[in-house]
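Notes for the one structure printed next.
A single protein chain has been omitted from the complex, and every remaining protein chain is retained in its original position.
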Amino acid sequence: MTPQSVYSDATRTTGDAIIELVGVDKFFGHFHALKDINMSVGLQEVVVVIGPSGGGKSTLIRCINRLEKHDRGRIVVDGVEVSDDLRNIQEVRRETGMVFQQFNLFPHLTVLDNVTLAPHQVRKLPKKEAETLAMQTLERVKIPEQARKYPGQLSGGQQQRVAIARALAMQPKVMLFDEPTSALDPEMIKEVLDVMVELAEGGMTMIVVTHEMSFARAVANRVVFMAEGEIVEVGTPEHFFTNPQEDRTKLFLSQIL
Amino acid sequence: MAEETRRTRPPLWRDLRVLRVVAQVVAIAVVGIVAYVLWFNLTNNLRTAGLPTDFDFLTQPLGVDIAGSDLSPGAAIWRGLLVGVKNTLALVVVGIPVLTVIGLVVGIARLSTNWLVAKAAGLYVEVLRNIPPLLIIFFAFNAVILRLPVLQESINIADLVIINNRYLAVVGLTAQPNFGPFLWILAVALALAIGVWSWRTRRSDRTGKSHHRVLWSLGLLIGVGLVGFLALGGPIGLSRPVLDGRALVGGYVGLASYFAVLAALALYTASHVAEIVRGSILAVPKGQTEASNALALTSFQRLRHVVLPQAMRIAIPPIISQYLNFTKNTSLAIAIGYAEITRITFQTIGNGQPAPQMIAILMALYLAFSLTISLVVNLVNRRLQLVTR
Partner (left out) sequence: MTIEAPVVDETQIAVEPARGPWDWAMKNLFNTWYNTLLTLVLGGVFVWALVALVPGLLGADFEIVRVNLRLFMVGQFPVDLLWRPWLTTFLIAILIGLMAGSIAAGARDLAEEAGLPYAATTFRQILLRFWPLIALVIIILGFTTTITPTLLTVAAASLGLGAYYLGRAQPRWVRRWTWLLAILLILGAYLALAGFGGVGWEDWGGLQLNLFLTVAGIMFAFPLGLALALGRRSSFPVVKTISVAYIEFIRGVPLITLLLAGFLALGFLLPRDLRPGFVTRMLIAIVLFESAYIAEVIRGGLQAVPSGQVEAAQAVGLPAWRTMRLIVLPQALRATIPAMVGQFISLFKDTTLVAILGVTELLDATFIVNSQPDFLGQGLFVLTLAFAGLVFWVGSYTMSREARRLERKLGVGER
């Protein structure tokens, strides 16, 4: 079965496609990391990508905002193609927010400065306005009281919420999450997932790479299973967790559930 | 697909692929222009000054005397440089083992449980490390060597060592009749000792008993050597240094300036090596000692099998880079007139040879030394990494 045929019976929810991947290939040297990926994500859709490690999940979302350069195919984000054009790359990065597994907060800046940096430097908002905006987003992730501290003084869960706020402050159209809870202690995972659930309910378009099946079940419009650089199976959470079709999917689910 | 890519091709000034190429072309152009201007000036200035622009002058006569060498001023310049290389290597080859031993002893002494030993080693390191090496060389030469008596009034210690302000001579060894057979006996003894070593090791591996292989092998070597020495009627004799008029003959004679540079730089570099040794031992994680204690290893076993092997891995690369520093610092010998390559280059230029070429040769020689040592560093690093992973 080709990925396309699975793709065709996948549930499409609201709106037009905001992210479109057509025939995307990616190599690391001789390693074929992404094999002919075709996928589209609709406006306000939440797509959860699952699969064994090394299967290309992170590479996939890192290609979308050009942290990795894809070798073949087309990636279009909100009508802008991700290409060698500097302006396009900047435009796509402005419109997509990204949250990393290791938070990647800027340790030499305060929490507030972390969140203010991009709106001020990239969106060219005046400093005052950027700070107001930053405080609003910090309130959304429920840690406005930490604004003056440095990242090193916060817990992992708090840091990841700051990272979400940093991405949100750019008012992106799409949010990319790269295993946002994998580096967290168990008791901190919930506070981050809560923020993400709220975000999804607020209508944010999201692509989430995660191992949190509860999150996928609760929030995802679609679940994508990737292995060995391919999209193996796509479907609704119900379809996925009750009636998976592919052997590789069944094996994976049996191992983690 | 092809059509689409053409449609989306960005203008040149925003295309990353184009920008990459342009940036590199600009870099090449800038470096090229600078190099061209320098080269243009160089050849022009050399011609105006009536100096050669090639390296043919190396076969012309040196024109100067080299201290401590019997090369005549009529010899070719390149032969003078060769003497310089020899003299530089004489510092490097003797200096590196000496500074390693001092550095190891002092570094380990800093961690001694003996309070006085630890403090003395600390004093040595903190004092030597923070003084310019050139100043130490000057001190060794001007404040120590030059205050020694002149040749005619040399200090003579039991005909074993003769010291004055120009030379230092120590008793040497000379071959007597039967020296050849004695060497053969030694070679056989060495082979036997190695055999015994591996036998003791295998026996210990098999039975679990202590091997005492150092004791066995060394005992065998010394025993056979001694018997051979006596049986052949003393195949090695002593050559005592003697003051003969205006020269020292016999034994090993070296220039005092050589020993001043050697001592000063070895002591200076050893202070850095000592710090590396100490830091490396301390850098072995606590858990390693705790794990060894949990396995009931004795403190010697812990050091020998757990701590030191790991400390060595940390210490060797920085120590080798200290060897590199030592090698480069031998150039400071120019300050007290010891005839290593920098000194000879300086003399030759003073004698009217073109400075740019001479300095280029000098730099190339040091680069050759450095690259050789770097090569060793890389080999060692690769070896160490293989061991870890």
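Before moving on, here are some points about what is shown:
By written order: A and B. Residues from 1 in each chain.
Keep this in mind: contacts are C-beta pairs under 8 Å (C-beta built on N, C-alpha and C of every residue); 3 or more make two chains touch, one makes a residue touch a chain.
Quantities reported herein were computed from a predicted structural model and do not represent experimental measurements.
Of the listed residues B:F55, B:F139 or B:W197, the one in contact with the hidden chain in the full complex is B:F139. Residue A:N104 is the one among A:N38, A:N104 or A:Q136 that touches the chain missing from this view. By the touch criterion stated above, the residues of chain A touching the omitted chain are 65-67, 90, 93-94, 96-98, 100, 102, 104-108, 117-118, 121-122, 148-150, 153, 163, 166-167, 170, 176.
Looking at chain B, the residues touching the absent chain are 20, 23-24, 27-28, 31, 38, 41-42, 44-46, 48-49, 108-109, 111-118, 120, 126-127, 129-135, 138-139, 142-143, 146-147, 281-282, 284, 286, 289-290, 293, 299, 302-303, 307, 328-329, 331-332, 334-335, 342, 345-346, 349, 355-356, 359, 362-363, 366-367, 370-371, 374.
What we mean here is this: only the chains that are shown with their structure count from here on.
Residue ranges of chain A in contact with chain B, taken from their complex: 74, 81, 83-89.
Those residues of chain B lying in contact with chain A across their complex are 4, 8, 10, 14-17, 19.
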